[in-house]
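A single protein chain has been omitted from the complex, and every remaining protein chain is retained in its original position.
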């Protein structure tokens, strides 16, 4: 029985935190707000140097062949400073997709470049006024002599740092399928204004864009559902990092801010408010660790582990940021403090690839609540 | 613009409160727990003496011909002391049903007796494992030469004080219909054990019980929906009375109870907890007043007024009682204090003739949210 | 109970409504409600609007007729707010002057102060700001550190104010200073009517988390005031401040009606926005959440009506206004939080790209100010606990 990151993982955390501190913590995010997008390229290079982008890539493709648990300290620390960019999309979504469903050639071409920081990949799935698990795409892929040609418009695509490839979903005769499209083959790109200005999202139009099939035709939903377990586990870590920082800064502020001749942390409204944030943080961290462990070990309960974690943490992160603003009082409402950036990031992630309600529904289904056969074991597995 | 009870209504409140105090406040409820059910008969007589049971009955039937607003002080004050009995069922459900749908003969036979305290009437609607608005009844009514004969089993019927009549729902060829059945014609009665021991509920079995049709055949749902507006408005007042008493006693306790050398009301966790109860109480009272006003004046928004009030107050009452137990600490967990009785009463009412979810659904429908045509007025009517 | 208006009140409403239709800025009623972005043009636009209100007799309806008001009843004031909210009228640039400073001067100002300021406030010739909060004195105003020291017949003022609304456009500031070191923490405070147009006053805007700049920091470096600028007595400024705050008898009305309007807008969104061809409102969770919000928002409005009734019967408002403030501000936050959630991932889109309302996301961010400004929710809960319920005083108060 050992429910903690191991020593190596904690050492890795220390290294990443030091790197983030050297980069000025949230300065990177604020640079993006100021339009200095080049910082993101620098971070990608730094990530490669530290071996972060190589973590989930197998040794054949110049990676480290490590698992989801090794990403926990990485994304907690990047989440702590609101690191902008598409690290999550590349490392925790595109890589598992290519790893699990790509051909040998695709793996060789794409993954080793990701590992050494020469490539980033984003995912273009969402279409306007459709759900996150659409029943069909209006984007369509037609067969060509050399592969496929994709036509349609995707939106809310994360594009910060200019990814080289997009994994996109399109309708084929065989059903919804995934394709790889070179960024240079995108017909047009329109940057959209987002509540989280530390990120950059765009609407992409494909016009007969040359596309390579990823995985089997008609299997898009199943492939994405599977890869999203990796993504959501990593996203949870990122949100936990943000929550941890919020608890920390709010606590420190409550110790030094004096009103009515008392540090405000002495007032129970403030003290208990921070304690409630702390309780949520602990639960969030436990759930995120367990989700990563379940993904790494491909356990039978990994669906439950990931979706339940996501359902809790998406909501708890927003609440932590909102409460932190309130507990900071007037200064918390200013652009000067970082706490508002955490709120905007939390909001940005709230419904990313699925809502809280979606996650709860998936939790219920994965627990077999809607099938007559499944029975709970009376004693918890542990 | 005058949003308050009028002077007469407030005077009436004072009189009823005095009467309840003379009866020993919650002593009446505790007597019922101890099996001394005769207290209920005494209360019925007292009600008649004070003219309470005559309020909504027209002058033709020896009543006072007053409206829903005049019942507000009555039920706030009976709710405040958790008065046991079926006053709500008789005065705010059976009376409106008979008044609106009964024949002249039924009105003459039944209502004047209610007015002078010689009769109480309960409603037997619920069947086991059915919703509160069942699609069909397993209880059936067959035509006989002199009227109808009803056969079936009803449950969760409020019977404290032995009502003389039951209004019940049964299936006929023409659809769900309402019938009047004499208590003496009930085949068997089984008292059920309830979380609120100050009330008495029973399972009733009808075996070819002679029944008189009330209103038109097949109209049970519509009649009940309409009469439940009266009932729910009155029920809301009763719950507001309970909440008011909870806020009062909890506040007083927080002023005198000393821990850590401080009256506990000085601690923000306690102070703000009580303030939150107070906020809910104010909202509950406003909503219940407005609901009663809308029913009395038969306004276009009466559905919205009543269902929205009920949806809020059912939940707020439970929360107020639960929070009051917590704020009282250990003593709040004992049978000695009344606060637990309020919790049990609140729970008893939570789903009575409809859940919070049901009330919200009805609120949404009455506001026309699901029809394309309805449009909100930009300026509130007031 | 009676929720109808008298004929006189209805006449008042239709008179105002008619005036607004004629006098609102060009295109306003058709939805062209964008204010100039340039600070000077913005200020000029709002000064013009106030001038227009003044000329129509609508700038200060609650003032006595002798000062140019209408002696409006409380109900007329409420009707006024309903109508102003309904048309989403431009903000009143001299809100502080009209609703707070002038009534206070009428009550306790010198003859000279009345003559010098009241009319200019009404016409909008002179715009006022308020200078209470400081970096170390937010919820606890008694902790202010800005000093005013008498030197050769002049008061020399030094310190820093924060959250000073309208300071960047204001001519005068209702300024709280410390003139004596004192035992009692509410003693030694003096209120000045500070001239903002002098070298010792520097104004720096505060950028809010929603990007707006409605408030300012004001740095006071040897700023000068005279004895004629003192309101009430030297050292008795706390009383003046309390008097000023009590002058907003219809204060919460605009917020109550605005909240209701915002709620209706969210319902419109839930009807209009479709995902895979189905309106959001057809989702039972959206329906349920909105029904709950409807109920509580309507409850808050009804509470306000009960409090008005109380005020009408008793001739003066009770402490219940802190109850209204708390409920309305918390509900505003909850409403927009819910509105964000139901929009799904497309809810991150702002401004022109927004899913439904170009302003919804900004209003969400702005809502965080509601439970902080004008007394945090924590302070409101203390006030309610102590003043309404009679619970013992908090630590440090």
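Per-chain residue numbering starts at 1, and chain names A, B and C are given in the order in which the chains are listed.
Note that in this section contacts are C-beta pairs under 8 Å (C-beta built on N, C-alpha and C of every residue); 3 or more make two chains touch, one makes a residue touch a chain.
Note that this is a predicted model, so its numbers are computed, not measured.
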**Study point:** Visible chains that the absent chain touches, using the contact criterion stated earlier
**Key:** A, B, C
Exercise for review: Tell me which residue among B:77, B:196 or B:296 touches the hidden chain in the full complex.
Suggested key: B:196
Review point. Just one of A:251, A:326 or A:351 touches the chain that is missing; which is it?
Key: A:251
Revision key, fill the gap. Where chain C meets the left-out chain, the residues are 284-285, 288, 395
Point to revise | Absent-chain interface as seen on chain A, which is shown | key: 1-6, 69, 247, 251, 254-255, 262-263, 265-266, 268, 271-272, 274-276, 278-279, 282-287, 289-290, 293, 308-309, 311-312, 357, 360-361, 363-364, 367, 369-370, 376, 378-382
Study note, to complete from the structure: Contacts from chain B to the absent chain lie at residues 126, 128-132, 134-135, 155-156, 192-196, 201, 258-262, 266-267, 269-270, 318, 322, 325-326, 329-330, 332-336, 340, 343-344, 347-348, 350-353, 355-357
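By our rule, only the chains that are shown with their structure count from here on.
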Study note, to complete from the structure: Taking each chain's centre as the mean of its CA atoms, chain B sits from chain C at a distance in Å of 42
Study note, to complete from the structure: The distance between the C-alpha centres of chain A and chain B, rounded to whole Å, is 51
Check your understanding: Listing for chain A: what residues touch at least two other chains?
Key -> 267, 269
Check your understanding: At which residue positions does chain C touch at least two other chains?
Key -> 378, 381, 394-395
